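Note that one protein chain is taken out, while the other chains of the complex remain in position.
A and B label the chains in the order they appear, each numbered from 1.
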Amino acid sequence: MKRFWGFVLKEFLHIFRDPRTMLILFGIPIVQVLLFGYVITNEIKDVKIAILDQSKDHVTIELTNKIISSGFFILDRNIKSINEVEDVFKEGNVRQVIIFESGFGKNLKREGTANIQLIADASDANTANLVVHYTMAIIGDFVREQNKLTGSPIQFVPEVRMLYNSELKGVYMFIPGIMAMILILVSAMMTSISIVREKELGTMETLLVSPLRPLQIILGKVTPYILLSFINAVTIIIMGNMVFGMPVQGSMILLLAESILYILLGLSLGILISTITKTQQNAMFISLFVLMLPTILLSGFIFPIENMPKILQWLSILMPPRWFITIIKNIMLKGTGLMYVWKETVILIVMTSVFLGLSIRKFKIRLE
Amino acid sequence: MRTILYLIQKELLQILRNKTMLPIIFIVPIIQLLVLVHAATLEMKKIDMYIVDKDLSSTSRGIVQKFESSPFYYVNHHSFSIQDAENELKKGNIDIILHIPFGFESELVKGNNPGLQLLIDAINGTAAGLIQSYTQAVLADYNREIMLKWASPGMKEKPLSIEITRSFWYNPELNYKTYMVPGILVLLVTLIGMILTSLNLVREKELGTAEQINVTPIRKYHFITGKLFPFWIIALFELAFGLFIGKLIFDIPIVGSLGLLFLFAAVYLFAILGVGLFISTLASTQQQVMFINFFFMLLFILMSGLFTPVETMPDFAQVINIANPMAYFMRVNRMILLKGSGFYDVLPEFISVSIYALIVLSLAVWRYRKTV
Partner (left out) sequence: MSEQKETIITVKNLVKKFGDFKANDNLSFEVFKGEIFGFLGANGAGKTTAIKILCGLWVPTSGDIKVAGFDIYTQTEQIKKNIGYMSQKFSLYEDITVFENIRLFGGIYGLSRQEIAQRAADLMHRLDIEHSRDKLISSLPLGWRQKLAFSVAILHNPKLVFLDEPTGGVDPVTRRKFWDQIYEAADKGITVFVTTHYMDEAEYCDRVSIMVDGRIADLDTPSALKEKYSVKNMNEVFLKIARIKPDQNN
């Protein structure tokens, strides 16, 4: 046992002594949280638009002001002809052109209706869609105000309540995702690489002929990463809370326990990868391409699962982070207890046992 | 010059003979392309709605009907209990609750605001924003309908309305795939170029072969050229292959000039390989290289505008993006492929990337010398 702890200590020193590894271990989570919190927003803000106003009366000017002062849009330029639209888009800065028909104000007054054309650069379909919707909402608002002035009754304006995230902060969505990603990165990728490294450099044989038992060797390699991952999880929770006000509505103990379960899952996955690869390079690429990217994309971290094609939805069932993200979102934002997340917890436990079982089998075969 | 050819020959042999790397270089990216493009959508499909209609008037039924017949909504729950509805929301089974209070119609007739309520699960802020705007649009539409219906005889004035026509250029069906394919291609080409280069060089350090090369009279820049050239070719090939797949499977438009695109990519890859080379001088083991790569890749990817538009990012992010090579190519690739932007449209980016490549490569070569 003493021998085992000596080995663990050696592994720890190995990690701590390298500033680059430490930077990655702690730098990545911090940068990620900040990036996602501040940089990655799906909100529309400061989008550049161009306006072609063929009317220039007080109504179009008022409406233009309303659109510009919304904060969503910046007026990049006024254009004079429909022919300029193409050039403006090709330059690549302007995302929407708003065209007021000539005699806009007059028409609105006389006929009660007037025409606006919105042309969006839909090469970015997502943003184009959002931009057009935002613009329509502003115009809709404008119409409602005008109608109120003229005293038209029969209006129902819904009262909207945004639950769990009243300010629609993107970070609430991302923090659970970052946690899921970082933890699997550290636990699966780092462990697999550090085990395979010993194989590649031939030091694994030295270890295997030592009085340490194979299981102890693996445990020794893995233990430091359990602790590091755990520290990472706590760092992210604290940062989320201090910097972005991400609450922990539910039980902290449950949250940490689920995190540990997920870390164990990552480790068992890392061990499994290490048993099937021979070089660090391969282990990295498997971790990166087979694990990381699909994890980011199929876990519902950035893109909602329900919108994906059916095949991908099924595939996402196999993604551990998907379940973990659901669990922590529930605990942190909705404040639900184990009652609501027991199903996901069981799935994680089953996955962990399967990975462990597989790696033990693989490992045994190799030793025989 | 001949020395370089010998080196390139050796590099290519090593790559082509590696049974794990080859699929990683060529097959995995294609799978990635297929999966990522399908997965990376912010498009709304079905909104799960829970309706609590306590009014049961003809107006409230009209509203319910609107949602039930809309292709965007899936109304699978009705009850009179707002409590039940909130529970479902908590469980994550539904996205939105529409609550029509008792007395909705009569209040409306009296000209009061009858207190219609929308409760939206806002954990995903973006989705919630979209759900809100979709839903409000449906309600506003209906509102206008009843206004016109009820108002016609006695009203002095018709309510005002503005007709909005929308057109989506370059992508009228709002097919997000045409946007994602070029973006993912940039991602893949960058990943392959940067990671392969840096790993390869450090691998030689780790195995001791770098030292063997260093005692030979080979010139440093010969060695570096010999190292970088194969990856430059592979990455360009990867881009061509990816475009081909994108065209074949996703039918992405290729509006602009492919020559211009590859010219840009060629210069861009100098920058990327330079970054890879630079990273390799910072590390002595493959593990470290991977972590450093990982760190930079995450920054590069997330800030490049692959998923979210760069201009919505805060100012400091836009400043950081000057140093993010991916941001340039991300923009240019989409501009050329989707809109057919010409040389002059992408000239600013072209100049930036050229300068970038020059700086990074010289820096990397300089550092590479020092570590020897």
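The criterion applied here is as follows: a residue touches a chain if its C-beta (ideal position, glycine included) is under 8 Å from a C-beta of that chain, and two chains touch if they have at least 3 such contacts.
Bear in mind that the values here come from a model prediction, so they are computed numbers and not experimental data.
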Seminar exercise, completed: Absent chain's touching partners (shown only) are B
Exercise. With respect to the chain omitted from the figure, which of B:Leu13, B:Leu258 or B:Ile351 is a touching residue?
Worked result: B:Leu13
For this session: By the contact definition given up top, give the residues of chain B that touch the hidden chain.
Result: 2-3, 5-7, 9-10, 13-14, 17-18, 207-209, 211-219, 372
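Just so we're on the same page, only the chains that are shown with their structure count from here on.
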Seminar exercise, completed: Expressed in whole Å, how far the mean CA point of chain A lies from that of chain B is 12
Exercise. So in the complex, which bits of chain A are touching chain B?
Worked result: 18, 20-21, 23-24, 27-28, 31-32, 35-36, 38-48, 85, 89-92, 95, 108, 112-130, 132-134, 136-137, 139-140, 142-143, 146-147, 150, 152-170, 172-173, 185, 189-190, 193-194, 197, 201, 277, 279-282, 284-285, 288-290, 293-294, 297-298, 302-304, 306-309, 312, 315, 326, 329-330, 333-334, 336, 340
Exercise. Within the complex, which stretch of chain B touches chain A?
Worked result: 20-21, 24, 28, 32, 35-36, 38-46, 89-92, 104, 108-109, 111, 113-130, 132-137, 139-140, 143, 146-147, 150-151, 155, 157-172, 174-176, 178-179, 191, 195, 199, 203, 206, 282-283, 285-288, 290-292, 294-295, 298-299, 302-303, 307-309, 311-314, 316-317, 331, 334-335, 338-342, 345
